[in-house]
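Notes for the one structure printed next.
As you look at this complex, bear in mind that one protein chain is not there, while each of the others sits in place.
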Amino acid sequence: MTEPRTYRLMLLILGVVFAFLYIPISVLVGLSFNEGGLPTAWTGFSVKWYGALAGNSDILKAAGNTLIVALFSTVLSTLLGTLLAVGVEIRRRNGKWLETIIFAPMIIPDIVLAIALLSMFSLLGVKMGLHTIVVSHVVFNLAFVCAVVRARLKSFDWSIVEASADLGASTMTTLYRIVIPVLMPAIIAGALLAFTLSVDEFIIAFFTAGAGRSSITLPMQIFAMIRFGVTPEINALATIVMSVSVVALALSQRLNKGGLPGQ
Amino acid sequence: MTEPRTYRLMLLILGVVFAFLYIPISVLVGLSFNEGGLPTAWTGFSVKWYGALAGNSDILKAAGNTLIVALFSTVLSTLLGTLLAVGVEIRRRNGKWLETIIFAPMIIPDIVLAIALLSMFSLLGVKMGLHTIVVSHVVFNLAFVCAVVRARLKSFDWSIVEASADLGASTMTTLYRIVIPVLMPAIIAGALLAFTLSVDEFIIAFFTAGAGRSSITLPMQIFAMIRFGVTPEINALATIVMSVSVVALALSQRLNKGGLPGQ
Amino acid sequence: MTQAFLSIQNVEKYFATVRAVAGVSLDIRENEFFALLGASGSGKTTLLRMLAGFEDISGGDILIEGTSIAKLPPNQRPVNLMFQSYALFPHMTVAQNIAYGLEMEKLPKNEVTARVADILKVIQLGHLAGRKPDQLSGGQRQRVALARALVKRPKVLLLDEPLGALDKKLRSEMQLELKRLQHQFGITFIMVTHDQEEALVMADRIAIMKDGALLQVGPPKEIYELPRSRFAADFIGVMNFLPVTANSGAFQARDGSPITATHVNDAVGTGAAVAAVRPERLSIGEGGENRLSGTVSAIAYHGLDLLLHITTELSDTPVIARMTADVADRHRPETGQPIALSWSARDTHIFPA
Partner (left out) sequence: MTQAFLSIQNVEKYFATVRAVAGVSLDIRENEFFALLGASGSGKTTLLRMLAGFEDISGGDILIEGTSIAKLPPNQRPVNLMFQSYALFPHMTVAQNIAYGLEMEKLPKNEVTARVADILKVIQLGHLAGRKPDQLSGGQRQRVALARALVKRPKVLLLDEPLGALDKKLRSEMQLELKRLQHQFGITFIMVTHDQEEALVMADRIAIMKDGALLQVGPPKEIYELPRSRFAADFIGVMNFLPVTANSGAFQARDGSPITATHVNDAVGTGAAVAAVRPERLSIGEGGENRLSGTVSAIAYHGLDLLLHITTELSDTPVIARMTADVADRHRPETGQPIALSWSARDTHIFPA
């Protein structure tokens, strides 16, 4: 398994495949700092396209909306997701069906979720706006937060809860002084994941934002702008969105080694 | 922690939150079987909207495209992802940087990946179509397949590889008779995950499909149709897409307990 | 009669329809070091968890100094448990772990500090007060867990396999250390263990549990030397069993030779029975009332002692005889050699077959 030839083949595949990923990403980031803004020539380093973003009130509005949606949906989904994870773990005997119900949203395609929520809000006659995006993102994020906290709970030593009771603590004291502090890294990791998912999410936000431009978010803004081709502003915006995601998820992973979905 | 009051509160939260998820999904599925097709009244069970889909050549074309893209990208990303996972595990000493490179695509927002790939194909002057979607989906899926196989490799007992060599097997024999059979459930689980991700994926396909309608996929078709409101055909189409996802991921999870991202 | 310190009265436990503990009655004395000894599934841990309050009892009662504690939740019982996994709080330092139980009693801060410092001195970990549990060795963690429970000055300390997670050398050191601490604190200890040697070395009295019931209760010497059932004889230490035929109080081995025994179990009737004798009670040559001869089939050298495996007509499995090093020096046994052993009637037990 460790013969040099096999390993060299592996490296080659790695190289080719990731060239397809990292070259375009690097080009995108590079161009966002290119004075001239054109892919044809490097005319010098500049942050002028970032400056241009700051001068664009549509984009500032979209960034503000994204932040509002992300913050509210993160706080709500973290609270609810943590409670659910702990609740499910305690009532493990209730078994499979509860878990299936909770994790199903991770399986349901985003576009189907988007249509379903849109129909729901229409049927109920709810006027759509940032609040409906927040509710939708809570529904969308909840399962992910719950999954991160549950992953941590799998290695949680429940005997410390019994030890706390044995030493004279009430249920509430045990919750505040033992359970929550021990779970805190996973809770924060879950929150950071929820934040990133919300910032990056396009299709659910697109469907549940309602008509007009007042509730537009950053991915929607990028989507709208791209009809006119990939401009330097889009590159700058994409670089910012990517940076936020990468930083938040790197933090999340650090806090919660092995508990990040898919790792 | 097990007091009835806490538990009842938990159940209530669970109920409210998941009502927001499951009621709209149920309504969507229900309406797709409603003779009249309108949310206002149930006029009888019917599969006529599914029949209507079968008579719509645009939709059939999109379904065909989706299948082609999903199959090719699944086969390629499963092959490459498995090789990578095994390679990385063997060269664990090369450490963190290799892992970061491989899993970064899971962190990069889809919309940024979409823009980067679009720019790349434009720069290279590649004519876009189904083939560019396939390449893009391979890049997008690879990290997920790799993650699923790696999760299984974490509990893989490498001493069986040494035992195989000790008993006289060559590296290739060990690979075919020991490593691949033991990893097979995870490889199939990874393939099913890749298939679902590819079927459901909207924004990368949208950006890398090129102009015109020839390379349209199902999520793109739904997106196009929804401009005219949520029609019974959309409900039927969404139900089909969701069923494919749910079945594939349920299978995947069964095959690979604990190895599915986020579980 | 004076009342027992801790009285377990006909306690039962059902999990759904499965009976885990079957009507156990047991009186434990003040300051006693008591061991519940049994294999996994014998109900010993369930009984311990009922004493701690983590399982409610399906029937019977538990009293401490005459007062029932059966209905009290765990945080109100004058009883503390040292968990097998130690269950230290990973986000707290050693000192914070130990202080936690005292803070729950709402003691003044300076008293908490003083008592934590005192017990840290006793367990000789004062210099590690600021460490987190994952920075401690297994033996240190064990002592912190013990201190955390002892600092509450419980009436009864429960210990769940207290030495199970330690390695061999450390375990035999901690056996005597735990016993010393129990004397020093004057607290009743109830220990659950599956390790018979641990129970023999540490406990004042041992209860052997099987299938949720008590099989035999007594001091270690009595348990080892006067087992009251074949199971107990086999479970503790090594025991040779020879099939015999019983006939109005006389016993015959397979080859017809008589076996005399001081300890005949009440359940022995007429017909098939077994005679039991420990390997260390067999000696070379004549000297005891009972005799056997055979061939040495294997010699297991343990340094300290030899164990001779002797094939004999008296039973299907080899008879095991212990030979101390000085005896071995004189006799120099070899595989294949014929050998004659004898043992006395007072070391012989008869059980039903």
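Going in written order, the chains are labelled A, B and C, and every chain counts its residues from 1.
Everything that follows uses one rule, which is that a contact is a pair of C-beta atoms (placed from the backbone, for glycine too) under 8 Å apart; a residue touches a chain by one contact, two chains touch by 3 or more.
Note that this is a predicted model, so its numbers are computed, not measured.
Listed by label, the shown chains that the missing chain touches in the whole complex are B, C.
From the set C:35, C:187 or C:200, the residue in touch with the chain omitted from the display is C:200, counting the whole complex. Within the set C:106, C:127, C:302 or C:330, the residue that contacts the chain not displayed is C:302.
Interface note for the absent chain: among C:42, C:75, C:142 or C:175, the touching residue is C:175.
The missing chain lies against subunit C, touching residues 175-176, 179-180, 196-197, 200-201, 220-221, 224, 236-238, 278-281, 298, 300-305, 309, 322, 324-326. Touch with the hidden chain on the side of subunit B covers residues 157, 159-160, 162-170, 173, 177-178, 181-182.
The working rule: only the chains that are shown with their structure count from here on.
Shown here, the protein chains touch in a chain-like sequence that does not close on itself. Among the other chains, the CA centroid farthest from that of subunit B is the one of C. Counting C-beta pairs in contact, the chain pair with the highest total is A-B. Centroid to centroid, with C-alpha atoms defining each point, subunit A and subunit C lie 55 Å apart.
Across the assembly, subunit B contributes no residue in contact with two or more other chains.
Contact of a single residue of subunit C with at least two other chains is seen at no position.
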